[in-house]
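I have placed the structure first, in the form of structure tokens, so that the comments after it can refer back to it.
Yeah, one chain of the complex is gone here, protein chain that is, but the others are all in their spots.
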Amino acid sequence: MLTGLTLTQARAGLAARKFSARELAQAHLDAIGRLNTALNAYITVLPEQDVLASADAADARYAAGTAGLMDGLPIGVKDLFCTKGVRTTAASKMLENFVPPYESTVTANLLNAGAVFLGKTNLDEFAMGSANMSSAFGPTTNPWTRKGDESTALVPGGSSGGSSAAVAAGLALAATGTDTGGSIRQPAAYCGIVGLKPTYGRCSRWGTIAFASSLDQAGPMTRSVADAGLMLEAMAGFDAKDSTSSNRPVPEFHKAVGKSVKGLRVGIPTEYRAPGLPADVVAMWEQGIAWLKAAGCEVVDVSLPHTRHGLTTYYIIAPAECSSNLARYDGIRFGLRKDAPTLDGVYEATRAAGFGQEVRNRILMGTYVLSAGYYDAYYLKAQKVRTLIKRDFEQAFENVDVLLTPTAPSAAFAQGENMDDPVQMYLNDIFTVPASMAGVPALSVPVGLNGVGLPLGLQVIGKHFDEETVLSIGGALEAAAGFTHKPSVHAGAGA
Amino acid sequence: MSYTIEGRTGTWEIVVGLEVHAQVISHSKLFSGASTTFGGDPNTQVSLVDAAFPGMLPVINHECVAQAIRTGLGLKAQINLNSRFDRKNYFYADLPQGYQISQFEYPIVGKGTISIELQNGDVREIGVTRLHLEQDAGKLLHDQDPTKSFVDLNRSGVALMEIVSEPDIREPEEAGAYLRKLRQILRYLGTCDGNMEEGSMRADVNVSVRKAGEPFRTRCEIKNVNSIRFVMQAIEVEAARQVEIWENGGEVDQETRLFDPSRGETRTMRSKEDAHDYRYFPDPDLLPLVLEQAWVDELAAQLPELPDAKRARFQAEYGIAFYDAGVLVAEQAVADYYETVARGRDGKLAATWVMGDLFAALNRTGNSIETSPVSAEALGKMLDLIADKTINGKIAKEVFEDMVETGESPDAIVEKKGLRQVTDTGVIDAAISAILDKHADKLAEYRSGKDKLFGFFVGQVMKETKGKANPALVNEALKARLDA
């Protein structure tokens, strides 16, 4: 089943000429044709002839022996990465018809590595959300369903929910995501796939539509930990066009998977054992600890005392940055414009019509916390607390190599749930946000199913620029868990 | 304090601070690789970054940082090795990002000073509060369409230095002197061309009034005044307006105003109520700007000689007056011209020629020092001809005018016109004999004690020799003959 392969398997199959890139691409286009209406994982599917042309070019490179790292591998691209000549919407009415005349650095890197793009995947509008419910193009549906309750549509998580659903359902071998407070890891956990948020600065932000600049980071969403390493290798790298891009060399990440984890020290943040954490999540966490102990890791308790303020801090800093980053959507140079007799009228009409409610609320919140008289109490305070959170991690990492936590406090929930109380919705990010605040790498690995058959993920958090150890530990968890479950909707089902 | 306003309730003094926006001389923009050239076709010098397309990011231009440091050094200011960029958030059609990248809390340059000289020769120090780097905005054209304004983003993102003075200025004349001196320093440094007509230097003027000894009263900011003369006028009319309000028992509102030169008045642009709330915060797309002291030292070592130092040196080295030195250093090009003429020659004579005949000729022919028909080398050569007595001062004027007209070298003109000075005492003696014969009556008068007639005889002899006789030799020989 070509749509069920990992990147690593497909790469080997292509190299051995067991199947062609064209066959691989065609299988995915067919799967998208059959399932995307139900899942709404893609906002835009590329024209078939374009996809097949890229696949043919990849086949030619295989024949010539010049194939790149991702050559011929069909993937989905979160619709937050600007793609030259291909509509890029950020799942917003504001950019409904925006066709960028440029290619983001991350997608350009992937194209250079030979990847075949299938289309642009759905997301929460401007990546703001944890359920994919705020997309102007309609929500994405999680391909997983609860056992005995197959008719209730679940969220795929967010904001990279279209990517996670597509990868889980066999509509792409892998997909790009972006993570600001958990937008790669949480949907990966909800859909039973692997998601890696690299260290801040590892992947260039140039050409990726900004949400919160000091937090945004692109990363891979894949079916295996090794795939995440492989794909990150292709995505990452220094970019002179991004002042926050790191010029450290990019290691051969995929080689980190399978390395012995014996003797590595794994920290368990005691503060994450929050009261009210569901028993199935706690049990899975304990299971993960046991697996790592069995693999030879030394597991110790660590304290991240300020971590419980991570979420509130995040919900000041991210909206503040977004309120400024989204000021450029003003109806003048690109995107939607609503006419009015005055300039301010154009601004107000355009931005009211172009932004959905969640985006508007975050812009307003951000405007408020930066405004005169409130800056010190909110924004400045949050930036100081952020220093404390970062120090917590630095201190913890003096004694341990990685931290192990659940990725999310629950499995996927139903569409429409948690919609009325934004704070309840924000709590989904409680375990993912602190690593974003500190800028450290973090990986979500699917490790099992809960009582109703929904996947749960564990999160491995590492030191700055030490994705390799994160991947090694993730690989060990993956090997121990042997997660091979499939969602109820996937390309291989009934075929 | 020479400038005050006499009101009904007493004497008022004015308090002025200036915020100057100086466009940085660089090839490309502060945060993008688009060109900064003035006068390009609309929207051609615009990159995706300048038009604030989604996902675009700023990367700082090294030369713009260097220019800010040079300017800071020229203003004898503190260079801050750690500074930062902030976003100033507001919406306007000329501001694509919806924010201006600027430096709010931590500017690259701190306190400095500018020494100004007034008409009466007084010298005052005006404090500079800070200098920071920021982005310029685009340009709006209002006269192209009845209902639309047109947007040209060529200037969007060009680097500006905002140079803020302390409220140390007390007279319109001081404001003018400050701006002229600042412009002179910027031009010497090559960090800004100081061209106010093209908008590469613009001033915001903060004006308040108070009675002597009082703390500051409410100030108004007059935005974007585009000539030194208008700055001085705006201060006068704004100060008078404020005195009027206070004396009528009113309150001056803190507000932003515009100066209308055609009506000679200022008017409200934006009141305090609708003042912007700029929501400054550190730009998360940029990291802190950290400078190496060694680089700052290197830039300091390469700094050109600045006007004050040059003026002092001209005085000392060429023996010219303080005032003259001031005139000669006003523009770098004039100073260079003068120095080429004066080096190794009589500095005072060089100053007299440059400031006198040369300036007059430039004026008359509509030339600048850069396009002068007489090169500094040629003028120097002419001074050499005076020094080695090939020509005398009077003939030199004739030679110089010929140089202005023909651009020929002074030697060639002297040869062509046969203007070589007569130093042959035989020729001079013959001329003297002829004159004394012709004016026997005057000779008698002289000898009877009318000494003043000596000058008459000198003039006649010079005339007889067509001005070419060496005046010293004429004097000497004439004296010997008359007093014999």
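Each chain carries a letter (A and B) given by its place in the written order, and its residues are counted from 1.
Note that in this section a residue touches a chain if its C-beta (ideal position, glycine included) is under 8 Å from a C-beta of that chain, and two chains touch if they have at least 3 such contacts.
Please note the rule applied: contacts and distances are computed from a predicted model.
Q: Between "Cytochrome d ubiquinol oxidase subunit I", "Na(+)/H(+) antiporter subunit D", "Aspartyl/glutamyl-tRNA(Asn/Gln) amidotransferase subunit C" or "ABC transporter ATP-binding protein", which matches the UniProt record of the unshown chain?
A: "Aspartyl/glutamyl-tRNA(Asn/Gln) amidotransferase subunit C"
Q: Can you tell me which of B:L118, B:L140, B:A330 or B:M355 touches the chain that was removed from the display?
A: B:L140
Q: Using the touch definition from the top, which of B:G17, B:P282 or B:G347 touches the missing chain?
A: B:P282
Q: Where the complex has a chain not shown, which of B:V151, B:I185 or B:V341 is the residue touching it?
A: B:V151
Q: May I ask which residue of A:K93, A:R146 or A:H306 touches the chain that does not appear here?
A: Counting the whole complex, the residue in contact with the absent chain is A:H306.
Q: Touching residues of subunit A against the unshown chain: what are they?
A: 98-101, 200-201, 214, 240, 243-244, 246-247, 306, 309, 312-313, 315-316, 323, 327, 330-337, 340-349, 351-352, 355, 360-361, 363-365, 367-368, 371, 374, 377-378, 380-388, 390, 421-423, 438-439, 464
Q: Given the full complex, what residues of subunit B touch the hidden partner chain?
A: 26-28, 32-35, 41-51, 53, 59-65, 84, 91, 93, 140-142, 144-153, 258, 269, 277, 279, 282, 284, 286-290
Going forward, only the chains that are shown with their structure count from here on.
Q: Per the centroid of Cα atoms for each chain, what is the distance between subunit A and subunit B, given in Å?
A: 58
Q: Quick check on the complex: what are the subunit A residues that touch subunit B?
A: 81-82, 88, 90, 95, 98, 100-102, 104, 205-210, 212-214, 240-244, 320-321, 323-324, 326-328, 330, 332-334, 343-344, 347, 367, 370-372, 375, 379
Q: Applying the document's contact rule, which stretches of subunit B touch subunit A when the two form their complex?
A: Residue list for subunit B touching subunit A: 48, 51-60, 87, 89, 91-93, 96-99, 149, 151, 277, 279-281, 284-287.
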